[in-house]
Structures are given as structure tokens and as C-alpha cells.
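One chain of protein is taken out of this complex; the other chains stay put.
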Amino acid sequence: MLSDFGIILLFILAAFAFISLVLFGASFLRPDRPNVEKMSTYESGEEPVGNANVQFNIRFYVVALIFVLFDVELVFLFPWATVFGQKTLINETKGLWGWFSLAEMSIFVLTLALGLAYAWVKGYLSWVKPQQKIPTVDTKVPQSLYDQVNKKYQPKAKASQPASGTV
Amino acid sequence: MKPIEIVFYVLTGITLLSAITVVTARNPIHSVLALIATFFCLSGHYILMNAQFLAAVNIIVYAGAIMVLFLFTIMFLNLRREDEESKTNLTKMAAVVVGGILMVTMLLVFRAVQLPAVNEGNFDARTGLVEQLGIMLYSDYLLPFELASVLLLVAMVGAVMLGKREAGDRHF
């Protein structure tokens, strides 16, 4: 007689066995003719450049931090979900338990939701875009003349050929 | 030896090995991978102690979310080259002495301590399961639970306050 854990253990063992079986079987069957091109890292058809271990952008970091915090909040929700609707507890307390636990969790979630709202309104969640640099030319011709020229030779419709010569 | 004891010792061996790898690995990414292995082993220990929920949480939060942060930090710091050790021998010696004393003391204490035997008659197999945890958490431990939300809020406000890009900062 297997316990529930025994079944899980069997499942894990079976997974390992299956994967090794398939991989070993494949390696016996397939021809083995490696070359440089085949051995290189597959990067969506691009030529791999350098190491995969590159510097990450900091903008991921704040998002990841907030994610961790909400992950922890999620952990608290699980035990709550199992006891929130328990019939026996609700009957024992004449229905009070349900409202009580609902209020508890609402306060908890609301506090964190306020934190999220704060970060959102502050703009911490929005993607940090690199600032566009508009090239400036040191010339005596005033900007208004350029604008006039641009306006004059502006393409009539959007679908027309790409305007050449404009900045 | 009972099968459960064999499982325990094997698991403990793997746990210790991977934990030692975390400290000794020269490449930080290898360290993190070994740390993930350690977390999985710890989850195994939790299951042996009949704390399945804790095991799942350990995987979700630690091996999942916190490891992501670790990796981000390592990638962010760009520690590709293997830095030479900056610690002096004196620091290492002090660390070994202090850690050794702590270990010896704990070993002595744990060997000498008499733990009460488990009474199989009144042992509740549901202890450590998620329902029991929920009932405890949402009745007896209600106040710390609610205040944990303040803790998380503080962490969130602090993280975004410090992590925010300023106008003058370098752009990566």
C-alpha cells in the first residue's frame, strides 16, 4: 500500500527514468557528427555574440522586488483560502467567522494594495525609457525656415514613399 | 535502518554538500544554483517533518522569487571576472574560530538535550498542514499577521524609494 508521498516519489522517479531513457535512446539512434556551427549556442537564429552573462538593466530590479513582496502576500492567502469557508467554523460562530476572516484578509490586502497604488502613481512601475537626444546643428539659419521647408515638402499621405532628406 | 532514516541521511548529505558549494564556488552564478539546490533539499526536510505547506512556500518564495532577485543582483553587478579574495587571513581565521566555537557549542547542546519522545497515541497527523496553519494564523496570530502587512509595505516603499532612478544617475 503506497502513501500519497509514495505516489509522488514514484512520479518523480518515473519522470527521471523516462527522461534518461529518451535521451539515451536518442543518443544511440542519432548520427553524431558535430561541427562548429552546430555546437554554437542557439540564439533565435542570430550569431551569438559574447557571453550570456551580461549586465542587466536596473529597471527590472524594482519590478522584481515588488513581485517578491506580492509573492509573500500570496503565501498568506493560501492558508486563508483553506479556512475561510469552513462550514464547521462558520456554524460554531454563527456565521461570524466568515465575515471576520474576510475582514482580516481585506485589511491585509488593502494595505499592500495601497503600497502598490503608491508605487504606481509615483511612476515607479512605468518603464524607464532612455531619453531621446535631439541632434542640434550650430547654424545661423533660424529654425522657422527649416520648418517652412519641412512643411512644403511634407509627404501628402502617410502611405507615400519615405521622405528622404528629412531629419 | 528504517527507509525514512535512509531518506533523511541522503537528503542531509545533499543539503550539506550544496550548502558548502554555495560558499566555496568561485563563480557567483554557480553559488546561486547551489543555493537553489539547497532550498529544494530544505523543502524535502520540511516534507519529512510533515510541513507540506512550508515546503511549497519555500519553493515558491525562496527558490523562485528570491533567487530571481539574487540573479538580478549578480547580473546587475556584472561579476564576470573572478575577483581575487579581498579578505585577509586574519578575518578568515577569526571567522573560523567564531564559527567553530558556535558549532561546537551547538553540537554539545544538541547532543546533550533530551527531547521528549513522540507519543503516537495523541499525535495529530494534521499538524503542520495548511488548514491547521490557517486556523492558527487567522485566530491566535491575527495581530502579527496584520502587522506583517505593515512590514511588507515598509519594504515596498523603501525598495521603490531607493531603487528609483534619479535624474542625474547613470543610465545603463
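Every chain is named by a letter (A and B) in the order it is written, and numbering of its residues begins at 1.
Criterion: a residue touches a chain if its C-beta (ideal position, glycine included) is under 8 Å from a C-beta of that chain, and two chains touch if they have at least 3 such contacts.
The definition used in the following text is that contacts and distances are computed from a predicted model.
**Q** When you check the chain that is not on display against UniProt, which of "Amino acid/amide ABC transporter ATP-binding protein 2, HAAT family", "NADH-quinone oxidoreductase subunit N", "Sulfur carrier protein ThiS" or "Formate dehydrogenase, cytochrome b556(Fdo) subunit" does it turn out to be?
**A** Of the names offered in "Amino acid/amide ABC transporter ATP-binding protein 2, HAAT family", "NADH-quinone oxidoreductase subunit N", "Sulfur carrier protein ThiS" or "Formate dehydrogenase, cytochrome b556(Fdo) subunit", the one UniProt assigns to the missing chain is "NADH-quinone oxidoreductase subunit N".
**Q** Touch as defined at the start, partner being the missing chain; which of A:A15, A:L114 or A:L145 qualifies?
**A** Of these options, the touching residue for the absent chain is A:L114.
**Q** Sort through B:V10, B:M49, B:L77 or B:L147 and give me the one touching the missing partner chain.
**A** Of these options, the touching residue for the absent chain is B:L147.
**Q** Touching the hidden chain in the full complex, which residues of subunit A are there? Just list them.
**A** 111, 114, 118, 121
**Q** Where does subunit B touch the missing chain, residue by residue?
**A** So the residues of subunit B touching the unseen chain are 105-106, 109, 112-114, 139-144, 147-148, 150-151, 153-155, 157-158, 161-162, 166, 168.
Methods note: only the chains that are shown with their structure count from here on.
**Q** Under the stated contact criterion, what part of subunit B meets subunit A in this complex?
**A** Going through subunit B, the ones touching subunit A are 29, 47, 53, 57, 60-61, 64-66, 68-69, 72-73, 75-76, 78, 80, 130-131, 133-135, 137-138, 142, 145-146, 148-150, 152-153, 155-157, 159-160, 163-165, 171-172.
**Q** Which residues of subunit A touch subunit B in their complex?
**A** The touching residues are 5, 51, 53-62, 64-69, 71-76, 78-84, 86, 89, 101, 104, 107-108, 111-112, 114-116, 118-119, 122, 124, 128, 130-131.
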